[in-house]
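For this depiction, one protein chain was excluded, whereas all remaining protein chains were kept in their positions.
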Amino acid sequence: MGTIVKRKIVNDPVYGFINIPTPFLLDIIDHPWFQRLRHIRQLGFAYLVYPGANHTRLQHAMGAMHLMEQAIESLRGKGQDISDHEAESAMAAMLLHDIGHGPFSHSLESAVIGDMPHETLSLWFMEELNRQFDHKLDTAIAIFRGEYPKRFLCQLVSSQLDVDRMDYLRRDSFFSGVVEGAIGSDRIIKMIDVYHDELVVEAKGIYSIEHFLIARRFMYWQVYLHKTGIAADNLLSGILRRARYLAQRKVHLPATDALRYFLYDYKPGCGDTPAGRRTVLGHFAMLDDDDICCAVKGWQTHADPILSRLCRQMTGRKLFRIKVQSTPFEKSTVDSYVAHTAAQYGISEEDAARYFVHTGRLSNNAYKNEGDERIKILADRRPVDLATASDMEHLSGLTKENEKYFICFPKDIYILL
Amino acid sequence: MGTIVKRKIVNDPVYGFINIPTPFLLDIIDHPWFQRLRHIRQLGFAYLVYPGANHTRLQHAMGAMHLMEQAIESLRGKGQDISDHEAESAMAAMLLHDIGHGPFSHSLESAVIGDMPHETLSLWFMEELNRQFDHKLDTAIAIFRGEYPKRFLCQLVSSQLDVDRMDYLRRDSFFSGVVEGAIGSDRIIKMIDVYHDELVVEAKGIYSIEHFLIARRFMYWQVYLHKTGIAADNLLSGILRRARYLAQRKVHLPATDALRYFLYDYKPGCGDTPAGRRTVLGHFAMLDDDDICCAVKGWQTHADPILSRLCRQMTGRKLFRIKVQSTPFEKSTVDSYVAHTAAQYGISEEDAARYFVHTGRLSNNAYKNEGDERIKILADRRPVDLATASDMEHLSGLTKENEKYFICFPKDIYILL
Amino acid sequence: MGTIVKRKIVNDPVYGFINIPTPFLLDIIDHPWFQRLRHIRQLGFAYLVYPGANHTRLQHAMGAMHLMEQAIESLRGKGQDISDHEAESAMAAMLLHDIGHGPFSHSLESAVIGDMPHETLSLWFMEELNRQFDHKLDTAIAIFRGEYPKRFLCQLVSSQLDVDRMDYLRRDSFFSGVVEGAIGSDRIIKMIDVYHDELVVEAKGIYSIEHFLIARRFMYWQVYLHKTGIAADNLLSGILRRARYLAQRKVHLPATDALRYFLYDYKPGCGDTPAGRRTVLGHFAMLDDDDICCAVKGWQTHADPILSRLCRQMTGRKLFRIKVQSTPFEKSTVDSYVAHTAAQYGISEEDAARYFVHTGRLSNNAYKNEGDERIKILADRRPVDLATASDMEHLSGLTKENEKYFICFPKDIYILL
Partner (left out) sequence: MGTIVKRKIVNDPVYGFINIPTPFLLDIIDHPWFQRLRHIRQLGFAYLVYPGANHTRLQHAMGAMHLMEQAIESLRGKGQDISDHEAESAMAAMLLHDIGHGPFSHSLESAVIGDMPHETLSLWFMEELNRQFDHKLDTAIAIFRGEYPKRFLCQLVSSQLDVDRMDYLRRDSFFSGVVEGAIGSDRIIKMIDVYHDELVVEAKGIYSIEHFLIARRFMYWQVYLHKTGIAADNLLSGILRRARYLAQRKVHLPATDALRYFLYDYKPGCGDTPAGRRTVLGHFAMLDDDDICCAVKGWQTHADPILSRLCRQMTGRKLFRIKVQSTPFEKSTVDSYVAHTAAQYGISEEDAARYFVHTGRLSNNAYKNEGDERIKILADRRPVDLATASDMEHLSGLTKENEKYFICFPKDIYILL
């Protein structure tokens, strides 16, 4: 993308063109740590269900920067004072807000780097970049951490109405082909305003906000928590857990250098010292979807029967069967699947439970109608909570975190329950 | 559209192309009564707010026919037996379901032909067309009236999940540019099925249905019940009421023949006899948006001060100011506006109330969670009510008919209340 | 559109939202002369072929203003100095560039006001508006007339690469559903630049320009010169010519005041004096598609057999049959159609030739590779002609004005030739 240097405009199928407004933002984009996001899919395994969903975290980061530019333009047009440095910093914060994501984050965090969630890593990357860029990211980091005095800038980066969500809903909807998730980001951005440094929405924008919340809920159930994706996540978690288990016992596993580090050498707490943190980041920055996919492909023929079986299931898309219900699965049910799996595969129940039978909780990440997190509507020149402004009762439905529970297990395990 | 005879395919910006599958359907389309729908806007005055909303009832009728074709194809693909005659009849029913709409229906019905709602006129037109077409519309009429044994065909024509709504939401959203109303008609149509002759939706389509209901509600508040449109409707109602009043007193009003009939000659009950009905239909079939718009434009300089003032307000888009609240306006408030208007314009309070101050009730036409009207979801091979199948509480919000009340009055009337 | 006053943002299905950047531009939009464009279809009779093509000249004018705003923003971003007044004036010029269009311009100009082409009327309207707006349109008029020193502003308004064409191609393509006419206006606008006050295109934009020229040619043959539209144009010309003929002989014709003026009172040269011009403009400003459509509908039963026959043909869409070939039709062919028509209809050959048999020439309005009109490409920092810069030979094809000839005649006239 050396070409970007010259033209600073990038084609984007969602918005048409994305402008890269300042040289510093271009420097961030050109940094190898940012470029690695080209090889990390935004939606992990969703491409197994939605073949178009191969879009990357790089695309999302640039899209979110673009919406931030539009939001700032909209607010300036309404008389809000935002300096060029603040604008650039807010855009930088959007570029970097997900920089700490690794490949298939859910699985990776679940199986290997549970002590380093991507939010932590994003901050570490930003701080390290800040050093490299001579502290030009100070304001961006303050905004990202929610500590900048102009709170609305922080809220545009991270809140229940941030440009992050606006871009990912539109983008994920676009690439998956699930049109119901398409939101009117243009309209929302034209409706936002600032009241006493807080982000608010003009009263006439209330339906757009409701639509936005509904679309988000739709995408959760239809895409983000799609059964097949959950099944694949859990399968990969098992693979990585098994690989890590073998690696810790010095079993040889073909892997790229970066992946090898996390299987063999990484230990929780490695990032606690400055030097250790640089080591972790150095390897993490080399890790992307390709390392994982190659490893799984290669481990199909590994001598360890559990690892190779799991990898063959993944590559052959014999994903787990998954059941979803509104209450947790009973222990006896889980035990029964574990026992059957152990018997059928000739493995211990411990291994069956660890690698082949998974349960968990799914949540649609509902609108939080609590305290400062609430979306505010500007009615009669005063901000009121969305739930108050909305005269529709149904918002109560959106505010309730909806829980479901799943159990997944190999497709060749059948139990009459 | 003689060209259609040859190619039987029509460009449609919403769906790409619309196929006219049978010669009989083409005959219906070519009939002058159908063609008049080219000159009747689907959304009345919405074009004053959304300049793109100039699409016509002809476009909607053809779009609804197209979705019916797709729905039938989908159901046949699932093994449902639908004969070619039934398919053609269901499509004919869609072409004709709104044939009885006149120009700016709300105003026209409110001011002139209150005894002939468009549903009645649609049926009269269909029956007369049935005579002209040698009873080839028997089945279409039975389906339209909801009396055909295969109930799912009737439900596709008219129910809470009919192709009428699917087309108008997508189409009105498309032309108004209000993207939030765009629904996934493709997905919904792929999800419908039939159970014991009733229309049902597959369980995994539940989110699409919820999205559909939300999008519809969105369009109600953002477009169909937009304040400016309501204000214009009421203004035109006043104009037509005044014109009719003058006409009944033999005052001369420039108007086309068709409009003149309804101002001067038409009387409630005219359609009660076969001969009378033919007279009514003959004139009604000549009436479209153009007659109304020309009349209003011409009456701006009429000698009657009330008529000319109203018409100048309309043409100069000095529409009524409108206030909306969740409870009915008190009589004292209304009286106060009436009194001020009468005083300021030098007219009687009776005229002020009749032509310049209007109140009314707006309803978002919510999902009706009652009896047979409910949308049915096919869960575990048995149909259950949408409200039961949906484990989201918020549906309760959608089922509550949301009411608002408005008052509108001339923009130059100011009252401190 | 009183609402616009408040929000100054308008939904547009083509661009999403259109911003109205200054109060003066809003004043222009709110002027009744501009608002009348709501009732004049951009594409005349194209809606007979493409049912979606009901979009109006108002939409196009606002779209062109929007693209002008984008073009100015793009040029300013490249360092071009454009004052706020110049920007507003260029946008005003776009709003008003077609203000002189009447309903179904081709027919109207052909039959009635041949001495006042719409370009002339546009200028008259602009000059009159300039008086009303205290000469705030001086610069806009200079730009519109091509007399403003910064020639690129004039070229953005009117040249072979103006925003007029960019908007109408995208818009006409959008509403007709003819996707092949969709041009990449975003890309073109990002590629334009200024060299010595002349509009140029960056070298890498050359393919976009070629695509633009091809798309335009496509739209000419597929939409603008569609046979059915040509047939309808000629039919309406005949109707208006006959009506004018009858009116000049004092025959009574039902018509609105505005149309009546042009049939009975208007004489070529009426606009030569200031007073006369105001009279003409006053009536012309009251004339729109509705007047014409109502008149044609009403004249179907007129006593004059020629007028009523023509009007019934139009309303019943028994349009002329039309033949197109690459050479002019021979006089003997035309004479033969005239003779047959006269005989069959029992009218004089003169009337047959005047009202029922029409010939003419169609031209695709090709790229003019001549002198100052050429599009310039900036190659190696120097402007060269598009034809030179393009190393593709095929441009030669685009530069040749492609001519076709048509003859049209009633569908019930058959001749073996």
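Chains: A, B and C, in written order; residue numbering restarts at 1 for each.
By definition in this document, a residue touches a chain if its C-beta (ideal position, glycine included) is under 8 Å from a C-beta of that chain, and two chains touch if they have at least 3 such contacts.
Only a predicted model underlies this, so the values are computations on that prediction, with no experimental measurement involved.
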Missing chain: touched chains present in the view: A, B, C
Selected from C:V14, C:I306, C:L398 or C:I413 as touching the chain missing from the view: C:L398
Options C:A182, C:L199 or C:V338, residue touching the unrepresented chain: C:A182
Hidden-chain contact residue, picked from the options A:W124, A:F152, A:F175 or A:Y245: A:F175
Selected from A:Q80, A:T228 or A:S336 as touching the chain missing from the view: A:T228
Hidden partner chain, residues of chain A it touches: 1-3, 10-14, 16-17, 30, 32, 35, 38-39, 47-52, 54-56, 58-59, 62, 174-179, 227-228, 254, 256-258, 286, 289-291, 293-294, 297-298, 315-319, 411
Chain B, residues in touch with the chain not shown (by the definition above): 9, 16-17, 186-187, 190
Touching residues on chain C - with respect to the absent chain: 178-180, 182-184, 187, 207-208, 210-211, 214-215, 217-218, 221-222, 326, 391-398, 400, 402
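Just so we're on the same page, only the chains that are shown with their structure count from here on.
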Best-connected chain pair, where connection means C-beta pairs in contact: B-C
Computed distance of Cα centres, chain B from chain A, in Å: 44
In chain A, residues with contacts to at least two other chains: 187
